[in-house]
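Below is a structure I'd like to ask you about.
Missing here is one protein chain; the remaining ones are kept as they sit in the complex.
By written order: A and B. Residues from 1 in each chain.
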Amino acid sequence: MKILKTLEKYMEDPSLELVASGHRACQGCAEVLALRMAFKVLGKNTIVAMATGCMEIISTPLPITCWRLPWIHVAFENTAAVASGIESAIRILMAKGKIDKKWINVVGVAGDGGTSDIGLQALSGALERGHRLIYICLDNEAYMNTGVQRSSSTPYGASTTTSPPGKKSIGQSTWKKDMPKIAVAHNIPYVATACPSYPFDLFNKLKKAKEKDGPSYIHILSVCPTGWRIPSEMAIEYGRLAVRCGMFPLYEVEDGVYKMTFKPDTLIPVEEYIKGQGRFRHLTEKEIKEIQQRVNSEWEKLNKLCEITKP
Amino acid sequence: MAKKMEEYKWQDLNAGCVIDEPGNSLQYKTGEWRILRPLTDYSKCTKCGLCWLFCPDNAMRPKEDGFFASHPDYCKGCGICAQECKFEAIKMVEDKK
Partner (left out) sequence: MKRKGIEVSKAIAEAAKLARVEVVSAYPITPQTHIVEHLAELVANGELEAVYLNVESEHSALSACVGAAATGARTFTSTSAQGLELMHEILFITSSLRLPVVMVLVNRALSAPLSIWCDHSDVMAARDCGWIMLFCENGQEAVDSLIMAYRIAEDKRVLLPVIVNVDGFTLSHVIEPIEFPEQDEVDRFLPPYEALFKLDPERPVTFGAYGMPEIYTEAKYAQEMALVSSKKVIKEVMEEFGKRFGREYKVVETYNMENSKVAFVSCGSINENIKTAIDLLKKDGLDVGLISLRLFRPFPSEEFLESLKNVKRLIVVERSMPQGATNTPIFNEICALIFTRKLDLTVENYIAGLGGRDVLPQEFLELVVNPPEKDHGREYKVLGVRG
């Protein structure tokens, strides 16, 4: 298998599947694909703490589990704290010689709701304390598990069940919270955005995160065909469009230095990304223009950050 | 293999309901959800492996000969593999189960 050879650059065993088949994610779920890809890189010596949300529900209906890794779910808002406890335990048990000294990745995983809303405090605490852990935010831009309610990570204009468009509403009335920058503000060694539509970029970033001796934060855009109202086969393509139009730039911040990891020569119009998605169907040309302007200015800002932080 | 939920007595559960059979979800056959299934024209296939890489269910699996085939037990028929194959080697066809 040719591709396995290519992947060996990023991971020990590309054929490893740590998220077993038989999970109950919707057809074409790119959120579970993000997990499949991420854990290929992180490998077997990994412990996972996961928040309540789609990925928890689709993977562990008692007595069934699709996890081949040590895995724990406690609640919705405390994943970073649970992961902190795991990392602390490993540290002290190794120091006391109760468990073998080896590299164990401690990984916290939560959705955009579990990260940017209800779990933000616990995450901030964990990042500030400097645990050696990798926190993965699976951003499908709404509370999907409970039926597509808006989160602070839902994009402007999107229709969700709690941000319905109507005579007096455009849909989501706020701009997407910039979670990666909040993570950057904690001065941690590594922050990156990623998307399974760009697998090699994603692999590279997880590999870097794995090697950091401190917290890293990986924000993965995870296309959700169900919540975005797109055909299931289009999940990878929409991730690509999000990146190519600049709505979801792929970048990393390593020790404070911003770097674009995928820079299209020209951005495609956001309309190309927006138009096929049911959640944006109600938007007018004027509103799409407004979004385009915002994307342009954010894109510029990000480029500036890359320039000014260049060593 | 885990029993069906409704067959568990309270004494059968591990303390804390811990599950100690990693990956036993294999016994849950999501293939039943499928309406369409991927059909590969191996004459067009370059064995690039992207269909394998992008499958959210790890249902597109390598065969001995280096080609890939969808696993009937797990393929949900999402169509990603067909959409993402750069060589248009995969078509989604009706699944006559």
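Note that contacts are C-beta pairs under 8 Å (C-beta built on N, C-alpha and C of every residue); 3 or more make two chains touch, one makes a residue touch a chain.
Everything numeric here is computed off the predicted structure, so don't read it as measured data.
When the whole complex is considered, the residue among A:Ile3, A:Val32, A:Met55 or A:Ile104 that touches the unshown chain is A:Ile104.
In the complete complex, the residue from A:Val74, A:Ile170 or A:Leu302 that touches the missing chain is A:Val74. When the full complex is taken into account, the listed residue touching the unshown chain is A:Ala49, out of A:Ala49, A:Leu138 or A:Leu206. Contact with the omitted chain, checked across A:Cys29, A:Ala83, A:Ile291 or A:Leu305, is made by A:Ala83.
Counting over the whole complex, subunit B has residues 5-6, 8-20, 22 touching the chain that is not drawn. Residues of subunit A in touch with the missing chain: 44-47, 49, 56-57, 60-65, 67-75, 77-78, 80-86, 88-93, 95-96, 98-99, 104, 121-122, 124-125, 128-129.
Just so we're on the same page, only the chains that are shown with their structure count from here on.
Taken in their complex, subunit B has these residues touching subunit A: 2-3, 5, 8, 13, 17, 19, 21-30, 33, 47-50, 52-59, 62, 66, 71, 73-74, 76-80, 82-84, 92.
The touching residues of subunit A, when paired with subunit B in their complex, are 1-4, 17, 19-25, 27-30, 32-33, 36-37, 59-69, 196, 199, 225, 231-237.
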